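Every protein chain except one is present and positioned as in the full complex.
Chain IDs A and B follow the sequence of writing; residue 1 opens each chain.
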Amino acid sequence: MTTVVPPPTTPTGPTEADSPSAKPDEEFYTWTGKARRWMLKTLPPKKLLPETQPSYVASWIYVFGMGAIASLAVIIVSGVVLSLNGPSWWHLSSLGHFVNSMHLWSVEFFFLFMVVHLWGKFWMAAWRGGRLLTWITGVVSFAVSIGAAFTGYLLQTNFESEWISFEAKDALNAAGIGAWFNVANVGQMFMWHITLLPLAVAAIVALHVLLVRVHGVVSPLDAAETDTQLRDAAFPELTDKADR
Amino acid sequence: MTKSLSPMSWRKGTGLAGRAWNGTNREYDLFKELTVGVIVVTLLVLAASAIFSSPDDHSVTLKSWANSQPSDFVVTANTELGHTSATAGYGPPYNSTQGATQTIGPLDLQSLAGVKIPFDTAKDFVITPLSTLPNPPAAVATWNSATSDQQTSWTEAYGKALDKAKDNDPAAVASGNYGPVPALTRSLLTMAKQGSLDSVLQSGGSFYNFDYTRSVLFLGDGTYLKDLATKLHLSGDQWGMMNETGNYPGQSWLWLFSFFYQIEPFKSAANADLLVVFTVAILTLLLTLVPLIPGLRNLPRLIPFHKLVWRDYYKRR
Partner (left out) sequence: MQILLSSVAADASTIYLGWGAFTIQLGNFIVISVMLVLFALALVLPFPAGRKRK
């Protein structure tokens, strides 16, 4: 019945994250194995879930990306509750209205944090040192989020969504998009808003975060090899005292 | 890359930015930050929701339109019959009106997309709904058997007469050769006032409906919907695109899109929508490609906010 599979030829110790290709002699024959080798090399566990950050990562500006992600979590939870109860629930129930308010305010906070994060990263020139794709995925996630939010405004099934669908059709039609993306078709907009666009936002944000972990946080613009933080890295006590 | 790589370049290069950091570190707890972040944001959202709630202005219907502004409804219904309404002359994707599309030079994306959501305003907004009545007015048969030239001359004459009548009141229209048009628009008004036009127009006779294109366009052809939106500062030339009803924040992230509609040459251009779409698309592309654009990517060096971000680091160098 059960085929006995010989245990994989793992090395005795755990994989050393800092030197991911710890077993250079190990050969991979399958796509799966090669993918695993690539993943471990690109993003070893210690890099994915770090316990330290470079000492220059010490400013409130660094918390806004996480703020946007936390807001996205609240958006998704409140959105799931809204969608599971159907589109008119929030007009009829006070709990529904409150969940709708949470959905609205989490979106406002999401964009608020995202924009501050964007400004911060721009002024830090955070694309330096091979981080182009990190920057691009960030801007794309912003753009896709705007589309996702827009379709949400079309689903309010009240005066505002009525007006927005009338008003917004012109720009979309002029660009030739309206023929396929009909803002007055509530059924179609529902599918965009609760399936495709959230998946797109989540996927791009996930890729963005993974890229941040792969490349690490960009070093200060004026950082140089001669900086104390680099020279004395082996003797932190010295700088530590000077800090206080 | 080469040794002369700009310090602002996105390339990996051989500089510090392109290498793994092997200097001093500080303790950092990713999961703790995430947990604290979610808790803080949840509390903020709960507080904002409890204090400010969210707006919900009741939707308007063909019924509320017909009841509150019957004259505007009749004037609009007449333009739908005569194919002179904004929707009838819109072009793709609703119909193939010549020269109605927005273009930039030879670029005509609207026509390229084609008439994907086709309907005929006279037939679909007026005649077909009236035909669903248990006893359709005789005017429907008269209209259907007339030539299109005859139909046009009736609606033209009736439109002019409505225009002249006091308050555009159909009851105050001077007598003339309007054929079945007054009877048609009167019947449609009755249907709308009773609320049956809403369902007929939305579902087209079937049980289910997910598509409100026809109802929204019909509503928008009158002045009722637009006046309400203007009163709420929601129209495009009022920065309405980013506004929410009441004092609630709206889609402020659409500020740039909205901004171009307020200024020349966009404001008064016939192809304003297309121009704005292209402008915003180009600017978004520029933002995406900032790291590749020498002038833009040097801004962080010229305006050194980074000195504030990394002031602790720079102090201890």
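By our rule, a residue touches a chain if its C-beta (ideal position, glycine included) is under 8 Å from a C-beta of that chain, and two chains touch if they have at least 3 such contacts.
Please read all numbers here as calculations on a predicted model, not as lab measurements.
K.L.:
Pick out which of B:Thr128, B:Gln238, B:Thr284 or B:Asn298 touches the chain that's been left out of the picture.
P.N.:
With B:Thr128, B:Gln238, B:Thr284 or B:Asn298 as choices, the missing chain is touched by B:Gln238.
K.L.:
For the chain left off this view, which of A:Ser55, A:Thr134, A:Thr151 or A:Gln188 is in contact with it?
P.N.:
Reading the full complex, the residue touching the unseen chain is A:Ser55.
K.L.:
In the full complex, which bits of chain B touch the chain not displayed? Write them out.
P.N.:
Per the touch rule, chain B residues meeting the hidden chain are 24-28, 231-233, 238-239, 242-250, 252, 255, 262, 305, 308-309, 312.
K.L.:
Applying the definition given at the start, please give the residues of chain A touching the unseen chain.
P.N.:
Interface with the chain not displayed, on the chain A side: 51-52, 55, 58-61, 63-64, 108, 112, 115-116, 119-120, 233-234, 236, 239-240, 243.
Simple rule for what comes next: only the chains that are shown with their structure count from here on.
K.L.:
Please give the residue numbers of chain A that touch chain B in the complex, ascending.
P.N.:
Contact set of chain A toward chain B: 49-59, 61, 63, 66-67, 69-71, 73-74, 78, 90-91, 97-98, 100-102, 104-106, 108-109, 111, 115, 120, 122-125, 127-132, 135-136, 139-140, 143, 146, 149-150, 153, 156-163, 165-168, 170-171, 173-180, 182, 184-188, 190, 216-230, 232-233, 236, 239, 242-243.
K.L.:
Along chain B, where are the residues that touch chain A in the complex?
P.N.:
7-13, 15-31, 33-34, 37-38, 40-42, 44-46, 48-50, 52-60, 90, 92-93, 101-102, 109-110, 112-114, 116-117, 210-213, 216-217, 219-220, 225, 228-229, 234-236, 240-241, 244-245, 248-249, 251-254, 271, 273-274, 276-277, 284, 287-292, 297, 299-301, 303-310, 312-314, 316-317
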